[in-house]
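Only one protein chain is missing from this complex, and each of the others stays in its spot.
What follows is chain A.
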Amino acid sequence: MSAIRINWQALLALIATLASLTALPYTASMSAGFSLAVAALLLAGAVLSMLRLASALEALVLLIASFGAAGMLITGLESATGTATAGYFASLAAAWLLGWRLVTVMSGDGSRSDRTAGIVAITVPALFGIWVLILWECIVRGAGVPFVLLPPPSAIGIRISESLPILAADFRQTVLKAVLFGYVVGCLAGFLVAILADRFRFFANGLLPVGNMVSALPMIGIAPVMVIWFGFDWQSKAAVVIVMTFFPMLVNTLAGLAATSEMERDLMRTYGATHWQVLLKLRMQAAMPFIFNALKINSTLALIGAIVAEFFGTPIVGMGFRISTEVGRMNLDMVWAEIALAAIVGSLFYGALALLERTVTFWHPSYRR
């Protein structure tokens, strides 16, 4: 067994680092020596990872080499924005390739014990996210991309930490008032109307075409109308959210209530079960996967609806208000801070629902263990 095991990420990293040596120093503020130190770290990482090391040791070496080099490359941009050479980007690519190799080593061959699988399930996407931020930072600042086009994540981070009170106020206005109220009322109304429409068929026949039409209305069109009807404050935004979330819930619940098999309904019939008993003990349970589908779809719809509705008149607070005014003032870092906030809120909302779905519909074939 040979002592060397070639892997393509390390090999490419080796080539990229050697190529970067033709364009020293990497940036205007990096000395040739500092640039060489970065290159040496990358070379050491690439070579070591091609030796047959235990995978834990290889992961440690790759972690130090890739993140160490990335950190040095970021510091090398200090007061040298836009001066990065081709060598800078070559060594950045090398560091990224070693990071890729790190994720590959950590993922292993998929035959991990349950304990380490849990750790890997969290760290791999986290590493991936960190690398997106590193590449974003280095490319934007290294190549001198104008701030208005795309601010670096560090600037957005600073803006977030400096604007926490504003972001908190916007969060309260948009999420805690408009989104939450609209979501709960819209989903609940859709659900209850579905139960009624299922009981009284004529109701469904009359309502579904109308509902279809309402859901086809462009949100951009109804938002200003809602502002006129319900005023400038969060109530009009909540109304937009209700209109947007009502119909997905109605349609999904109706579909879910029809999801039982004929045999299951016959079974309940042989027990002499009443309509409400069948609904409660059989059809409602069978509808749960559909209902959760609607809840998840609606969680994103509600956030979009509330933010966009704020473009059409609002008191001077709210995420949508902030985005539309700060764009006008070219404060793109603030816009991105709100986008980041919306992304975090949306992900947490969706994630919590997915978690709840797993516990409620544990019996569904896709979750069974």
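The working rule: a residue touches a chain if its C-beta (ideal position, glycine included) is under 8 Å from a C-beta of that chain, and two chains touch if they have at least 3 such contacts; residues count from 1.
Definition applied: contacts and distances are computed from a predicted model.
Per the UniProt record, the chain missing from the shown structure is "Sulfonate ABC transporter ATP-binding protein", taken from the list "Fumarate reductase subunit C", "Sulfonate ABC transporter ATP-binding protein", "RNA polymerase subunit sigma-70" or "GntR family transcriptional regulator". Checked against the hidden chain, the listed residues A:R201, A:R329 or A:R368 yield one contact partner: A:R368.
Among A:I74, A:V120, A:L267 or A:I304, only A:L267 touches the chain that is left out of the view. Touch with the chain that is not drawn comes from one residue among A:I158, A:A189, A:V214 or A:L282, which is A:L282. Residue-level contact of chain A with the missing chain is found at 261, 263-264, 266-273, 277, 281-282, 285, 361-365, 368.
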